[in-house]
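Rest of the complex left out; these chains stay put.
We just call them A, B and C in the order they show up, numbering each chain from 1.
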Amino acid sequence: MPAEFPDVQAVMDWEREARTGLCEAVFAEGKTVACLAGILENAAAQSRRLLVTRLSTEVFGRLPAASRDALDYDEVSRTAILGPAPHAPDAHVAVVSAGMSDAPVAREVGRTLQFAGVGARQIADVGVAGLWRLMARLEEIREHRVVVAVAGMEGALFSVLAGLVSAPVIAVPTSVGYGVGSGGHLAFHSALGSCAPGVVAVNIDNGFGGAQAALRILNLLRPRDAA
Amino acid sequence: MPAEFPDVQAVMDWEREARTGLCEAVFAEGKTVACLAGILENAAAQSRRLLVTRLSTEVFGRLPAASRDALDYDEVSRTAILGPAPHAPDAHVAVVSAGMSDAPVAREVGRTLQFAGVGARQIADVGVAGLWRLMARLEEIREHRVVVAVAGMEGALFSVLAGLVSAPVIAVPTSVGYGVGSGGHLAFHSALGSCAPGVVAVNIDNGFGGAQAALRILNLLRPRDAA
Amino acid sequence: MPAEFPDVQAVMDWEREARTGLCEAVFAEGKTVACLAGILENAAAQSRRLLVTRLSTEVFGRLPAASRDALDYDEVSRTAILGPAPHAPDAHVAVVSAGMSDAPVAREVGRTLQFAGVGARQIADVGVAGLWRLMARLEEIREHRVVVAVAGMEGALFSVLAGLVSAPVIAVPTSVGYGVGSGGHLAFHSALGSCAPGVVAVNIDNGFGGAQAALRILNLLRPRDAA
């Protein structure tokens, strides 16, 4: 390799957490195994905690054994956590998802919150095609400070839910769907074009981002100097 | 004008009704006042009934007085009916609409059905952002044979409604909305990408088409030889 | 796995059929083999009938032998039926398809109807590029109560057919096509922008949904208390 092209090397921004109150994370998709292994070794050597998202089973399996052993890996959400998870006594966030196929994204929300020491309750399979399922769990949902709603297809859950609760509702559209609903753009637009006021959204399949938004909100509940 | 260009003249297809059981109608948008006046005079001379859709107040006002007097014109739905309306004793169709701005399209559905001698009940302002409004009228909706649902914005009404009734649900998306919901494409895609099975849709703002679809279905309920 | 993430487990909604008159089905695409196997075992243990759609040959082959043996699997439509099929004496539905490549979707319509005990006649390869093929079978098509039209590419079949029959016409656009017709969006828009009044459509490749819409209509023909 010519001298003017130094090795591609990730420079983790360990100071970010201090500055913004949000934890550092690595988006694994599109990174080589070597690059990921380097990041993990570097973090381990510095005894730092780290969240890895979009880490497929296949790539996880190709990491060095030492890295694999050090990680708490969850296949469904494709997330891995390096280092100890803080104790998260109460669930402040309700993660409400529409269908079984939305589970990976809903769980990415939960794992990101877990990494940040925030408890979350998964309320799954309450899509609006069978409205009674959502109604049956409404009181339980209302007990939480923040609601993260996860849905694909036509995303009708976002409007219905936002009309029923007064808490902040963060919509995480998923790429579940086909035909006119393929790629998640329909759910995504539904979240933003919602007839229920005050729904906000993050990018398609961005469970990590939905959790980060929840964390920004929950930060407000801490004593002011911590915000 | 050169001889090879004869006058543009509408040739109404008066036999269509006999063939398909669906009534003849004129889509006024994009036609000149002279063209519309000609059609109306021709129909009146033949004592034929006629439904005119998308007839703006402004164009209606510019029609000859004789035509205006012969028409039953409704400003909200921009429809005009020429000739006697048949008696429509019972309401077989529930026209369920989400918001006040959907009224023109919902009423176009009703007027088209009225022209065909079919009764319809307007159930308005039951958008899902305030779910209780829909729930309060659910039993009433269920009494009808066919449900025509009219909604713009994110169109969540279609999914919710189809999950609650077993009758045919015909979605008529409207162009009500702005930003990501402008033009009606969001409501339209939501109807088709619905998580509730068996929802069908017609074109955006196509109240006439929604009514025609309902008529095709209701035809089945007549004695077989009439279908 | 952390305690707050219970196993992803499908909770079939066995009561849906009672409520809406529509049968329960499982959309296999995007579900893991383990998840599907669990659903099938659970249904078998409860002696319930079940329709599985979008079940690829590859996934079917990886199901437990017991599940495979219990299923009536059709490779072309990628559907599987668990439990006895009801007797379907007469064909009420004509499934009219444009080209050979539309066969999988047309057959998904037929299999879904079969599962619900409704007979259907497949009228294939009658695309409008060779109009005489459609004309030759027109009388046969007209004998049915409901027409489900299945077409990809530019979807001209929908308009032509709806102009020729008075029955309800449910358009099922397919993803057959390439270039400007790729993904099925062209056929899909053609169905909705049709110049023939009263055509309704479901999502692209949604043979199951087209059948469900037909069933909602046919329900109306039963004695009223069954609707």
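The rule we apply is simple: contacts are C-beta pairs under 8 Å (C-beta built on N, C-alpha and C of every residue); 3 or more make two chains touch, one makes a residue touch a chain.
Just so you know, these numbers come straight off a predicted model, no measurement behind them.
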Overall copies of the shared sequence [whole complex; 3 in view]: 8
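The rule is simple: only the chains that are shown with their structure count from here on.
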Centrality ranking, top chain (CA atoms only): C
For subunit A placed onto subunit C, the superposition rotation in degrees, Cα atoms, nearest 5: 90
Chain at maximum distance from subunit B, centres defined as averaged CA atoms: A
Approximate Å spacing (C-alpha centroids) for the pair subunit A, subunit B: 44
Centroid spacing, where centroids are CA-atom means, of subunit A and subunit C in whole angstrom: 35
Distance from subunit C to subunit B - Cα centre to Cα centre, in angstrom: 28
Residue list for subunit A, restricted to those that touch at least two other chains: 130, 179-181
Subunit A-facing residues of subunit C, complex: 1-2, 4-6, 8, 10-11, 13, 16, 29-31, 35, 173, 175, 183-185, 188, 203-206
Subunit B-facing residues of subunit A, complex: 98-99, 127-131, 153-156, 158-160, 162-164, 177, 179-181, 186, 189-197
Parts of subunit A lying in touch with subunit C, wherever the complex brings them together: 74, 76, 85, 91, 100-101, 103, 107, 110-111, 114, 119-122, 124-125, 130, 133, 176, 178-182
